[in-house]
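Remarks on the structure that follows.
Note that one protein chain is taken out, while the other chains of the complex remain in position.
To keep things simple, chains are lettered A, B and C as they appear, and every chain counts its residues starting from 1.
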Amino acid sequence: MTEEPKKIRAAILGASGYTGAELIRLLVLHPNVEIILMTADRKAGQPIETVYPHLTGLGLPNLITIGDVEWPGLDVDVVFCALPHATSQEIIKGILHETGHGIIDELMIERPADYANAIKGSVKVIDLSADFRLRDTDVYTKWYGEYHQAIELQKEAVYGLTEHYRDEIKKARLVACPGCYPTAALLTLIPLLKSKKIKKDGIIIDAKSGASGAGRSLKEVNLFAEVSEAMHPYGIANHRHSPEIEQELSLAYGEPLMVTFTPHLIPMNRGELETIYVTMNKEQTADDLRACLIDAYRDEPFVHVVDEGVVPATRHVRGSNQCLIGVFADRVPERAILVVAIDNLVKGSSGQAIQNMNIMFGLEETLSLRQAPLFP
Amino acid sequence: MTEEPKKIRAAILGASGYTGAELIRLLVLHPNVEIILMTADRKAGQPIETVYPHLTGLGLPNLITIGDVEWPGLDVDVVFCALPHATSQEIIKGILHETGHGIIDELMIERPADYANAIKGSVKVIDLSADFRLRDTDVYTKWYGEYHQAIELQKEAVYGLTEHYRDEIKKARLVACPGCYPTAALLTLIPLLKSKKIKKDGIIIDAKSGASGAGRSLKEVNLFAEVSEAMHPYGIANHRHSPEIEQELSLAYGEPLMVTFTPHLIPMNRGELETIYVTMNKEQTADDLRACLIDAYRDEPFVHVVDEGVVPATRHVRGSNQCLIGVFADRVPERAILVVAIDNLVKGSSGQAIQNMNIMFGLEETLSLRQAPLFP
Amino acid sequence: MTEEPKKIRAAILGASGYTGAELIRLLVLHPNVEIILMTADRKAGQPIETVYPHLTGLGLPNLITIGDVEWPGLDVDVVFCALPHATSQEIIKGILHETGHGIIDELMIERPADYANAIKGSVKVIDLSADFRLRDTDVYTKWYGEYHQAIELQKEAVYGLTEHYRDEIKKARLVACPGCYPTAALLTLIPLLKSKKIKKDGIIIDAKSGASGAGRSLKEVNLFAEVSEAMHPYGIANHRHSPEIEQELSLAYGEPLMVTFTPHLIPMNRGELETIYVTMNKEQTADDLRACLIDAYRDEPFVHVVDEGVVPATRHVRGSNQCLIGVFADRVPERAILVVAIDNLVKGSSGQAIQNMNIMFGLEETLSLRQAPLFP
Partner (left out) sequence: MTEEPKKIRAAILGASGYTGAELIRLLVLHPNVEIILMTADRKAGQPIETVYPHLTGLGLPNLITIGDVEWPGLDVDVVFCALPHATSQEIIKGILHETGHGIIDELMIERPADYANAIKGSVKVIDLSADFRLRDTDVYTKWYGEYHQAIELQKEAVYGLTEHYRDEIKKARLVACPGCYPTAALLTLIPLLKSKKIKKDGIIIDAKSGASGAGRSLKEVNLFAEVSEAMHPYGIANHRHSPEIEQELSLAYGEPLMVTFTPHLIPMNRGELETIYVTMNKEQTADDLRACLIDAYRDEPFVHVVDEGVVPATRHVRGSNQCLIGVFADRVPERAILVVAIDNLVKGSSGQAIQNMNIMFGLEETLSLRQAPLFP
């Protein structure tokens, strides 16, 4: 397929947010993708260069409203959905219906073995919102305060943590990309919990993120003069990424578990760092943990376990799809400290979405994601 | 004494570092203090305005080398020592000798009851380095790699965490001001450990600091282009502030304890935030912890426990001697999250030093420290 | 009056903006001022610590709406008006009427010799908006797109560039504080134009400001992720500070003149720097220009001409009321380069307003404005 002249026709819903812009930045480098449609309700009618002048001269279609998309008959292969939480459900449900494949999700109570063939040729949806991340829609309701509007689709959705769900993603019609914080936490912790290197209790994730994680929305707390020369935690003990992290870690461990998760706003544009505190199981050492992670990610193009003594830093992954993980022995017996760095807009969002797209379409996984980080 | 026309004559050793500059900034506002001498070996001969143009027009003496200070006969009441670690010991030993009171520290194996009278009229030393913070000089040797050069003085030195050693500071001849990280951690944890609200095990201190904490030294890692748009932890599991924190927390709890402590470099000039994870003792709640801290700091001018739901942020203390502490219940049972914010150069260093000076000289404790924070 | 126990009773209208907050920060340090009233329509009912947590514990009254102020009978000595442009006129007109002195401004077509006595005892108004800065209300209408609503008051208003209108300010009832950009430009250029050291034509003011100059308003362009790691000019050739600068420079020179003025947004919170390009008159040198400025500001507490070779930098005035001016010979014959640095929120706004208040009330001019700059 990589040699075909026919390009994958991609639509981006919600192109005026930062994740939308980042999808565009990366996709225009993709040899096999053509962006054929971009929506942004409040900026409809404008060329993308008016909304994002850094995306000038790329020959992209003008922004339209979602309502103006003529879904039936639309020749589109993949839809990236970068819409606000809660609006994605209805729209994605609609897309999958209106493009003629709606019947499938009505029937799919369980994911059947031949599912991959059934949807062959259909549109694929890659959702960057939180709408399909939580497998239990009651949990969704609890954390997002609304009933889920696409319960059947939720059952079908594949959690898009690439390195751990590659096989499922390959066959998926709907991929729910992880949140930025869960991406970093899960890549670090899943192998350690799966292999019982660490205890399931007392995991503490102290997360720090640049301001782009808050999106382009107009809030006082996001103004330059408020964020610059300042830092503070937010969503303490109630951030919506908590249940997502716990869902996947519980699956990895095989038992329900809870984590302590505290995100902080840091005065920088991009970059996310998590310092994770864990208790090791008997006779495990930090070296064992590191070996476990090295083993888990040996062949991965984007997840790297740094050498002993090297400290992951966000500047080393800026603008790239890389994830760096470091393992450190604590002075306190039985405890270890894990440090993980990603770019929240790339591996934490749009980059991982494109990595998933490459997999869904049988392409080389690193396509359009190979640029080295931008430093300084 | 506050009404006296006679001013306290202050010397600043190491005036060319950021903590030295901050001492000057604050002291020139002090109605009872006169800066009579400032040293900076590499900048000797220069006026302070050449080294720090923001300190122009203050009528201060030129910088000299420490070697050029004529200690015998010097009319000085207080010496602020903002020198690099390891050099302070010898110099302070010298000062206390050469000003004629050296005999005292030879005799003082134990701090006698009438000590306050004995040193009456003598020079007082406020050390901002790490040299006299660790009560056990073997611990000093272990962490700083050198033998302590003033073991007797170490016994005499008072740990200058103002709110918890006020009575000792009042009578002290030598005060060892806490490190910036210990200041924030100890103010938050001492009351909780003393009252056994929290367990001594499993305390995790995730600390974040602006770049001024690294001082004005020329290292690649401190260059603007390396720090800006970047963050990373450092000194993981081996930062020298660890034993200092553990020393004081162990004293507070009454048993030896260890903590996990991880500092991070954040792209901002000033400000320090610590997110502290603790396990509560049986039947304690976050509200109990908050009440305990409110009780401990009810009458303090600089330590404030914020209301439930309010999140301490470094921008709320920038440039001021304030310390804000918030208490949050975790979702994980029995766990609580404490957040503390200070300005590393003020409450974390020079401000606390001046607060101690005010106490040592019987002055109103907030003198020269009353300015509101600078925001934005 | 400085010895009196009776304090000046101050009201702040528009306390929720950055200039309002800065007025509070500085005034609470003032030994002779008491803040008795603060308005902020959208934040009415809240304590200031909710809006600005850095202003906690200062014992200030809660915010109210302007409509809720009971002007008649209100015991207030000075009103700081930090309201958006165009709303100030009506309100100030009202204040001066409703407090019982309205009759005065009806009669005052020209400012009579005994004016100072006539308003004795009345409320004084210090306006930080642009509403009374332009002496010609037609010019106001042209640049602000609306008819001026207080033409008679405009005639009475004194332009509050402290160093050049001190005598008028002393006797004024209404002072219109200059814009931040005009403050820096005028302090630099007025003495040079008055003394005909430089030509009136071809003056170019390239101005750079931190983001706090844009205020706390919610605009996409003011978000952290847009401003950080970025810079751009704005209001090119049509910024509203242009006519204000030209008005005062024309007065200084004695003939109408125009300037080229280009402001730029810089990724920092505070600080304003102007690089001003001028053509010298025959036989003038950069040294002559410097001498002229030194002469003009010899006795000023806040305006300093730096030594030859020293470069003004915003970090040297951060948080202070200082203004630094440097003069440089260009390589191009007959041309000189002037560099001026202020803190836009202090000397460029709230600090200068308080300096004017001190003058209006016969107080020592530097009261509450003596703190050294905050660096780093």
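Quick note on the criterion: a residue touches a chain if its C-beta (ideal position, glycine included) is under 8 Å from a C-beta of that chain, and two chains touch if they have at least 3 such contacts.
Here the structure is a predicted model, which is why all the values come from computation and not from measurement.
The missing chain, though absent from the display, is touched by one residue of C:N32, C:T56 or C:N269; that residue is C:N269. When you scan C:E22, C:E156 or C:E226 for touch with the missing chain, the hit is C:E226. Of A:K43, A:K93 or A:R270, it is A:R270 that touches the chain left out of the display.
Residue A:L55 is the one among A:L55, A:L74 or A:I294 that touches the chain missing from this view. Residues touching the missing chain, restricted to chain A, are 18, 21, 24-25, 28-29, 52-58, 211-212, 228-229, 269-270, 304, 310, 313, 315-320, 345, 370-376 (touch as defined at the top).
What chain C contributes to its contact with the hidden chain is residues 202, 204, 206, 208, 210, 225-226, 228-234, 236-238, 242, 258-260, 262, 264, 266-271, 273, 275, 277, 311-315, 318, 328-332, 335, 337, 339, 341, 376. In the full complex, chain B makes contact with the omitted chain through residues 18, 210-212, 214, 216, 218-220, 222-229, 267-269.
Everything below uses one rule, namely that only the chains that are shown with their structure count from here on.
Among the remaining chains, the Cα-based centre furthest from that of chain C is the centre of A.
Look at the contact of chain B with chain C and you find the same residues on each copy: over half of the numbers used there are shared.
Inter-chain centre distance (chain A to chain C, centres taken as mean C-alpha positions): 48 Å. We define each chain's centre as the mean of its Cα atoms; on that basis chain A and chain B are separated by 42 Å. Among all residues of chain C, those that touch two or more other chains are 18, 211-212, 228-229, 269.
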